[in-house]
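Notes to accompany the following structure.
Complex shown without one protein chain; remaining protein chains in place.
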Amino acid sequence: MDSTIGIIGAILTLSGSIFIFLGALGLVRMPDLFNRIQAGTKASTLGTFLSLIGLLIITPQWWGKLILLMIFILITNPVSSHILARAAHFIGVPLADKTVTDKYKEEEKTFSIKDEIKNDTHD
Amino acid sequence: MINLLIAIVIGILILIMAIVAIHNKNLVVGIIAAGAVSLFASILYLLLAAPDVAMTEAAIGSGLSTIIFFYVLNKIKKQNG
Amino acid sequence: MVKNTFIFVLLVGFVFLFFNLFADFTGNTELNKLAGHYAESGHEEVGAANLVTAVVVTYRGLDTLGEVTILFLSAAIVSFLLKIETSSTDDRKLRTTSEILDTASKILVPVIFIFGIYVFINGHLTPGGGFQGGAIIASGLVLILLAKPLRQISQKLISIVESISGLSFVLLGVAGILFAAGFLDNKILSLGEFGTIFSAGLIPIIYIFVGLKVGAELSSIITNLQENQNEA
Partner (left out) sequence: MENLSLEIVTLITGIALLLIGIWGLLTQKNLIKMVIGFALFDTGIHIIMVSIGYVKNRTAPILDQAVKTNQAAEKIVDPVPQALVLTAIVIGLGITALMLAFVLKMYQKKKSLEINNFNDLKW
């Protein structure tokens, strides 16, 4: 009984590390910066989640800290990659040749995203 | 034994990053490479059984120090143009 | 050319020096006498499970006071140097920060602050302590400034927190002279049960003050170097 739980946890942790490896492979293989950010973020978020769930199955007495870690990764990982991609778009990092559409640029044209100082000093 | 191998790999990475940080002409690349040196050094501290030092180095060396460098670089660029 | 030769000679000299210093260093196999004493009787004399904390706060407490003072001094000089020239108002257009970062920072900043407080309250039991907790709190402040670059952080609040915690640190040390064996002795309160949160006498209280002081000093450095801050 005990060993089965250990094996299930080990399989989950191993599959998590496989996803992280795929993310690292995507960083090398993808054509431009935005695709690389997507590959790195999505694969590594799923991989970290699977690893942490595997740890949760193996050692259930750590559940509090592990669930906090999962929530933290769930918030920080997508937000940071979103900020990186946004900054790269603003300083004009070129897209790959095969790119079909650039939604952000279209939206910037039609709605003219505000480019002025926001007065949010007191809130 | 595996710890020794990890330490050798991390040590080589630290030295490469340090040479990049000194030798690269672009200041932004240099600052980020110096932050990476601190991040790898915190892994070395963890291998050397010093978790307190590893926490401090990860929070200060690679977080706050890099941010301070970028703030100063930003101020200099703003005065320039 | 002369200069390059000089630098090369200096580097070779350093290599020679370090080679002589560490040529027969083969790694330790046992602790030296001082560390052996700390390891054997640290839990009876101080009561902290984390021996690094015991060394930082009690055995070498005076050094910690000096180092916190040095940090205060460097923060004060930074704010002195940058105070005079911040009159030029800057008309450069800033892009609005993205909504996602704004919302996420509202969720994350309290969590980061609570984590920093957890780190320095549990400094005598787990890895961590005042210095790490202060750095984590300052990182939370960096996240606030990234989400709203124009937000003014109150310098007055930072300086009040810094002064009160520094003063309390010194007063607790003096109380050690009056009520216990010496400066910064932690036996004013009872040592408690080893390994629980209310143990190790005065160490958690001192580390809370050290954490607040370090956090306030690092925050002051960051807000002074950040671009759009006006001095109050």
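In order of appearance the chains are A, B and C, and numbering begins at 1 in each one.
Keep in mind that, in the parts below, contacts are C-beta pairs under 8 Å (C-beta built on N, C-alpha and C of every residue); 3 or more make two chains touch, one makes a residue touch a chain.
Quantities reported herein were computed from a predicted structural model and do not represent experimental measurements.
*Asks:* Quick check: which displayed chains does the absent chain contact?
*Replies:* Among the chains that are shown, those touched by the missing chain are B, C.
*Asks:* Taking the entire complex into account, which one of C:Ala75, C:Ala104, C:Ile121 or C:Ile137 touches the absent chain?
*Replies:* Residue touching the absent chain, from the options given: C:Ala75.
*Asks:* Using the touch definition from the top, which of C:Phe115, C:Phe131 or C:Phe169 touches the missing chain?
*Replies:* Answering carefully, the residue with contact to the hidden chain is C:Phe131.
*Asks:* Which chain B residues touch the hidden chain?
*Replies:* So the residues of chain B touching the unseen chain are 3-4, 7-8, 10-11, 14-15, 18-19, 21-22, 27, 30-31, 34, 37-38, 41, 44-45, 47-53, 56-57, 60-61, 64-65, 68-69, 72-73, 75-76, 79-80.
*Asks:* For the chain that got dropped from the picture, name the residues of chain C it touches.
*Replies:* Contacting residues on chain C, toward the hidden partner: 4, 7, 10-11, 14-15, 18, 22, 25-32, 34-36, 38-40, 42-43, 49-52, 54-56, 60, 63-64, 67, 70-71, 74-75, 77-78, 81-82, 85, 126-127, 129, 131, 134-135, 194-195, 214, 217-218, 221, 224-225.
The criterion applied here is as follows: only the chains that are shown with their structure count from here on.
*Asks:* If every chain is a node and each touching pair gets an edge, what shape is that graph: line, ring, star, complete or other?
*Replies:* line
*Asks:* Between chain A and chain B, what is the gap in Å from one C-alpha centre to the other?
*Replies:* 22
*Asks:* Under the stated contact criterion, what part of chain C meets chain B in this complex?
*Replies:* 50, 52, 90, 92, 119, 127-129, 131-132, 135-136, 138-139, 142, 218, 221-222, 225-227
*Asks:* Which residues of chain C touch chain A once you look at their complex with the stated criterion?
*Replies:* Residue positions touching the partner: 93-96, 98, 100-101, 104, 107-108, 111, 148, 150-152.
*Asks:* Which of the residues in chain B end up touching chain C in this complex?
*Replies:* Contact set of chain B toward chain C: 51-52, 54-56, 59-60, 63-64, 67-68, 71-72, 74-75, 78.
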